[in-house]
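Complex shown without one protein chain; remaining protein chains in place.
Here the chain labels run A, B and C in written order, and each chain numbers its own residues starting at 1.
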Amino acid sequence: MSSSAPASISSAIANRLSPEACLQIYDLMLRARVLEERLITMYKQGDGFFWIGGPGEEAFNVPLGLLVNKGMGVDHDYLHLHYRSAATLLAMGADPVDSLRQMKNVATDPYSKGRNFAGHFSKREWNVVPVSSPIEVQFSIAIGTARAQRAGTGAKGITIVQGGDAGTAEGDFATALVWSSRKGAELPLLMIVTNNRYGISTPFAGQHGYDQISERGRAFGMPVAVVDGNDPEASHAALAKALEYVRTERKPYLLEAMVSRLRGHSSASGANLAKEEIDCLDKFEQKLVERSLITRAQIDNRRDVLTNELAEAGKRVRTEPAPDPSSIFDYVFADKNHVRGES
Amino acid sequence: MSSSAPASISSAIANRLSPEACLQIYDLMLRARVLEERLITMYKQGDGFFWIGGPGEEAFNVPLGLLVNKGMGVDHDYLHLHYRSAATLLAMGADPVDSLRQMKNVATDPYSKGRNFAGHFSKREWNVVPVSSPIEVQFSIAIGTARAQRAGTGAKGITIVQGGDAGTAEGDFATALVWSSRKGAELPLLMIVTNNRYGISTPFAGQHGYDQISERGRAFGMPVAVVDGNDPEASHAALAKALEYVRTERKPYLLEAMVSRLRGHSSASGANLAKEEIDCLDKFEQKLVERSLITRAQIDNRRDVLTNELAEAGKRVRTEPAPDPSSIFDYVFADKNHVRGES
Amino acid sequence: MSTMIQAIRMALHVGESRLGVTDIFGEDVGPPLGGVFTGTQGLKTAWNTPLDERGIVGMAIGLALAGQKPVAEIQFCDYAFNTIDLLKIAGNTYWSTAGDWNVPLVLMTPVGAGIRGSLYHSHSFDAMATRIPGWKIVMPSTPRDAYGLLLSAIQDPNPVMFLMPKALLRVKSKPGEDIPGEPGDDKRLAMMIDAPLGDRSAWKPEWPDLEELYIPIGKAKVVREGSQVSVLTYGRNVLMALAAAEELAAEGIDAEIIDLRSLHPYDWDAIVASVRKTNRVLCVNEDTEITNFGEHLIRRIVEELFYELHAPPKLLAGAHIPGIGLADSLEMASVPQTAGIKAAIAELAAHEP
Partner (left out) sequence: MSTMIQAIRMALHVGESRLGVTDIFGEDVGPPLGGVFTGTQGLKTAWNTPLDERGIVGMAIGLALAGQKPVAEIQFCDYAFNTIDLLKIAGNTYWSTAGDWNVPLVLMTPVGAGIRGSLYHSHSFDAMATRIPGWKIVMPSTPRDAYGLLLSAIQDPNPVMFLMPKALLRVKSKPGEDIPGEPGDDKRLAMMIDAPLGDRSAWKPEWPDLEELYIPIGKAKVVREGSQVSVLTYGRNVLMALAAAEELAAEGIDAEIIDLRSLHPYDWDAIVASVRKTNRVLCVNEDTEITNFGEHLIRRIVEELFYELHAPPKLLAGAHIPGIGLADSLEMASVPQTAGIKAAIAELAAHEP
């Protein structure tokens, strides 16, 4: 995934991670997958009104979560994610049960207190900027956190923004390209496009004038790369390289990850398995088995354990209270400047 | 101005136009310049509230007006211009006195009946789409007239859209790039950026990540070119080439013209002469004198004649009626479908 | 007996096959999906756009200027708020050019709450839309009105916004409110014009032969005659107001329910006639309650009919909060519900000057 060469030729050997790293990534990928499956089950059982998430993006989103400089404030990385980022949050250490709470829209949902859809994360403690439903606006907002971290400020963190392929047609994507690359005022911004080749029902083909969206970064003088987002080792390497560049150069980088959409767009389209898509989890399991880092039995057992854990958690969440009707008037105006550390 | 080479190396010889063509272009450039000077004088004498226009763009805008396939409907070219396009309109045959009328905001102003600023043209008879003040929106609207002329429709006209350099930072510029280059659904759209290296007071340097804005077209697979907009022959050649491509291929083309801003941004910044800028009219006069196509005496005489004509016209326009207050309620809703030929 | 979304689809079919509609477009509007609510399935001029609302509105304006007849969709009105400047241009072009260029386009977009859509699938657009001069704004509450208003919108030489009450899209028409030409049997209609699940590449709709029906823009409909209170409403709230009125009838309270159908221009004569009769007014809509279209109606009623009023006019609207929360309890508390409408009508009826 060098800035000139396509993903395919990136040497698999070069990207190989240690057995420990592989197993850590695998376990997080599995946790993320099991979480999404639980959320879909909850939806189908009427324990939530709408599901949207990231099954098929775990191989890319888990390494992203592991490579983040996690924390609060400009010395850590700001994350402007979208609604397929559960794996990234889990890799950062989020409690999957909190996702069940948001799905069930109970008052205990820590991300929105039952106000927002599943996958709409917000965690100031970790610089996870609120996920909002409008496509691509995060690209216009990310330039602001990035400016607070620009060269000369001494800030150690950078800003990472992520969105889908279809969304790059919004002007906000161009806004991020233009504002982050101004000569002499470049921003430490990693722009990630997770390309699953669909916008809801609309295929990539016929909506774009190029084969790879990352080509759009070249005119702005920024490094661009494409990576196989179904390969966690390649993704880890591509992310490490991109992050290294942005951290040291304090300049923008555009990374495109080719990923799968395993359960279709959302519950609105049925959330059924898309058999034609590559399953990064299957692929990685095979690899780990071939490398004899894990056995089928261990895999099946681990999956059962995690599945049962979340099934039990789901039952508990069912018993948690719905938000109070009068709470709709809470949090319209702040009386403290929380983002400035007041509390 | 080939899609790879910079403007500079485009051979002057190759671009040479016939004496007749040169003199026609020169006379139109002069008419346009004299018109702008009259408008500025009107502003300074209190015969108008605001001036904005195109002194310094005549060498590019006149050839544009001459090369347009002028007329009404999809078999002719649609023009989505901005507020510096008087020279293009004059080259198409517009009456300069109508510009004085809009400047003086009298009821006889054919473009807006005293409602809009100078330079805000509208002429359905010639497919001149209304110029509106918001920067860059014409790029989002132009894709619509272009779609009505796309390959397969049999339409003979194409769509031409023009805007400034700073305005390309708006998402609408990206919208035109994305929508016009969709594979299999390309649009016959010539996008022109007249780059005067300023947005009001803000210099080009420091606001962009590239040296030439036209670079942004490459990722979309469209031909791009840069031309010296102070050279009418080079501009004529660059436009002829671009138009030829769009007319035959029915695909988009991005042309950047480097132009001067001879009177600053507008009357808001004084409309005084910017001595540091190249004056395309002076340059072309020298050339024509060198080629002995015209004499200094003829030039001075011609300028006097045109100046006096417009001075006289300005006096007449002063006597024309102001719009009636009650007319503010006219033309809120149409009762006929004019754009469909009803009248 | 069709649903509103089927009625819209049939109107678009008539539009593209007989009324000169050239382009029906938006995100996921073309095959294979035919719209997130199925409104554009099986239409021959329907196509998918890039994910760019500004491009969609710009495309519609440009097509209109080029003498085409575009019908554009913004997938949810929640996502139209980055295009207000372009909507204003569509509305001001005829005026700014003093009659040179009119802009005949139709913009469709689903609005309102009622589907547990959380912050970004619950917005209303009526207050925003009525603030944009040069547009005509319509919003049906029945499939038949949807069909007739959409045909009128397509024929209009001006920009017309067609607001689709999300919660009513799958509600079936009442007996006697058929669309002229549709088969009486709704199973049959579904077989004919609803795309099958799964692969549809081979599917073609079989259109009933429909007659044209034009509901004039600017005419309200008295959906329930009454003598004591005038309820001025539209879209989803019409059904709630009717339900409330029926319950109140049992209690001897007689409310008149007016479905405005057109928000701009609106039917002032119908409002005046009703207020002169009942002397009491309730405006109901789902949009947030500060700078709300119902407040315009009340302001004008007060200015012109002050001495006709036997009680202070009342507005029942959405809470003035930044969003509509996902949880049942939150959505119900955020926008008017039948019980609240019933209480408001009863209070007004009981009010003695």
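Here is the rule we use: a contact is a pair of C-beta atoms (placed from the backbone, for glycine too) under 8 Å apart; a residue touches a chain by one contact, two chains touch by 3 or more.
No experiment lies behind these values; they were computed from the predicted model shown.
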item	value
Contact partner of the left-out chain, one of A:Asn15, A:Thr41, A:Thr175 or A:Ser235	A:Thr175
Among B:Gln45, B:Thr202, B:Thr248 or B:Asn301, the residue in touch with the chain that has been omitted	B:Thr202
Contacts of subunit B with the absent chain, listed as residue ranges	49-50, 105-106, 112, 114-117, 132-136, 166-167, 169-171, 199-202, 206-208, 268, 322-329, 332
Touch list for subunit C against the chain that is not drawn	54, 79, 81-86, 88, 91-92, 94-96, 119, 127-128, 130-131, 133-134, 264, 288-296, 298-299, 302-304, 306, 311-315, 320-323
Sites on subunit A contacted by the missing partner chain, in the whole complex	73-74, 78, 111-113, 115-116, 120, 122-124, 129-130, 132, 134, 137, 139-149, 159, 171-172, 175, 178-179, 182, 330-342
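Here, only the chains that are shown with their structure count from here on.
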item	value
Approximate Å spacing (C-alpha centroids) for the pair subunit B, subunit C	41
Rounded Å distance, subunit A centre to subunit C centre (Cα mean)	37
Centroid distance [mean C-alpha coordinates] between subunit B and subunit A, Å	45
Multi-partner residues of subunit B (each touching 2 or more other chains)	171-172, 175, 178, 182
Junction residues of subunit C - those touching two or more other chains	50, 52, 54-55
